[in-house]
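Every protein chain except one is present and positioned as in the full complex.
Let's look at chain A:
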Amino acid sequence: MPTTRRRLARAATMIAAAVGVALTLGLTASPAAAASTPIDPATAKESILVVARDNSTPPAKPLPGIPVQVSGNGFDVTVSTGADGRVEVGLPGPGTFDVKLDVSKVPSGLALPSALKPERSVEVDTGNKQVLANYIFISATQQQQQQATSTPSPGATADHEKASDEKQSGDFGRRIWPALATGLIFGLLLALASIGVSLIYGTTGLNNFAHGELVTFGGLMAYTFTSIVPLPGWLAIIVATVLGGAFGFVQDLGLWRPLRRMRVALIPLMIVSIGLSLAVRYLFQILYGPGTLLLPQDSSAAINIGPVHLTSADVSAAIIAIVVLLGVAWLLGNTRIGKATRAVADNRSLAAASGIDVESVIRIVWTAGGALAGLAGALLAYYQTIQWDSGAQILLAIFAAVTLGGLGTAYGALVGSLVIGLFINVSAIWLPANLKFVAALIAMIVILLVRPQGILGKKDRIG
């Protein structure tokens, strides 16, 4: 019993250490913009301007004293429009905020036109001040006439991407090529993250739900070492990769190895990874704020091939990913440690019996998986943007890719990622933008039905 006790105590301190390391690594970032409720719009970098007017009879009259609630990203204030029918709301940072006007306080006989909704989400980019949220009221009778005659227009929350898609629909050829290009790049980035998930599963049996946070960590480190500590972009990517590897190593040393020693079963381990994911993700939110972080980059097109326009960030992300993936494939196929990794992933007991040091292989897999995820996050931050939950957002796409390719196989993860990356982007031609992940998830479920072991998996793996 005393040894178990000591082990338990040690595991607890290790967990605390792991979280502490994440904390200290993250502390280099500036804390999120300080906020008090409500934030003075004069000093805030971002603000929303809410305007409520009565347009039922000209001239338009301001509507004073209407309560407006602005919420989102952990921020929530309720203010009232002033005598001029306007109120400016200072924001804690950029992001998407829900603006809700209390229509019940508007004088009776007035209504919003059917195209305007009392609740809408307003997107505020970094440094945008007085982003408008207009509420122009008309008389209730006018509104009814309007509803009867005009076709319903999309609400304020309508999807811009969808709208522009519809305009171009019909010109399939012009849209399939850019979709294939972005899908391929996204698939390559996904592959970097997926290999770690697949190899960790293969060597330890753990479905790591906290892998998204390794990706986010890499992206946040890339942000830290370009925007806070000004380093050149290529160096920041290397630093993010190295720190990602360190994060993976520390996680294994401080948390997963002690748990393996305690012989915690796989399902509890999976639940531990969910708890870790939740804790680390929201720690990122505290340290880096709830908004989207932008890395300095050149958005002008570097290469134009017909309808495909790629920026230098796109091209370099793709090239780096391809080079690294080829390197990993070569390492797995030709080196001693690569062969040992595949052997452990294939059959752990047999590998151990043949004299392979399983624990050290697992440690290398965690470190390499963390480094690859960190690189994926850094490239993703350049390719798109990064925020506290970017990794969690693509976690299910990673799982879909790994399941599709065959759990536990590194090459399968690569193939599955490319398929999922293409699938997500090509399906967006027909589907509304918010459903593009849905297509990938449904594809995963269908694959599980038809061929549960995945494209490259072996049948005996599904048990």
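Just so we're on the same page, a residue touches a chain if its C-beta (ideal position, glycine included) is under 8 Å from a C-beta of that chain, and two chains touch if they have at least 3 such contacts; residues count from 1.
The rule is short, and it goes like this: contacts and distances are computed from a predicted model.
When the listed names "NADH-quinone oxidoreductase subunit A", "Diguanylate cyclase", "Spore germination protein" or "Branched-chain amino acid ABC transporter permease" are checked against UniProt, the chain not shown comes out as "Branched-chain amino acid ABC transporter permease". Only one of A:Val229, A:Met262 or A:Leu350 touches the chain withheld from this view, namely A:Met262.
Note on the undisplayed chain: of the listed residues A:Ile305, A:Val323, A:Leu350 or A:Ile445, the one touching it is A:Ile445.
The omitted chain makes contact with just one of the residues A:Pro94, A:Pro290, A:Gly374 or A:Gly416: A:Pro290. Within chain A, the residues in touch with the undisplayed chain are 8, 11-12, 15, 19, 31-37, 73-75, 92-93, 117, 119, 121, 154-155, 157-159, 162, 207, 259, 262, 264-268, 270-272, 274-283, 285-286, 289-290, 396, 399-400, 403, 432, 434-435, 437-438, 441-442, 444-445, 448-449, 452, 462-463.
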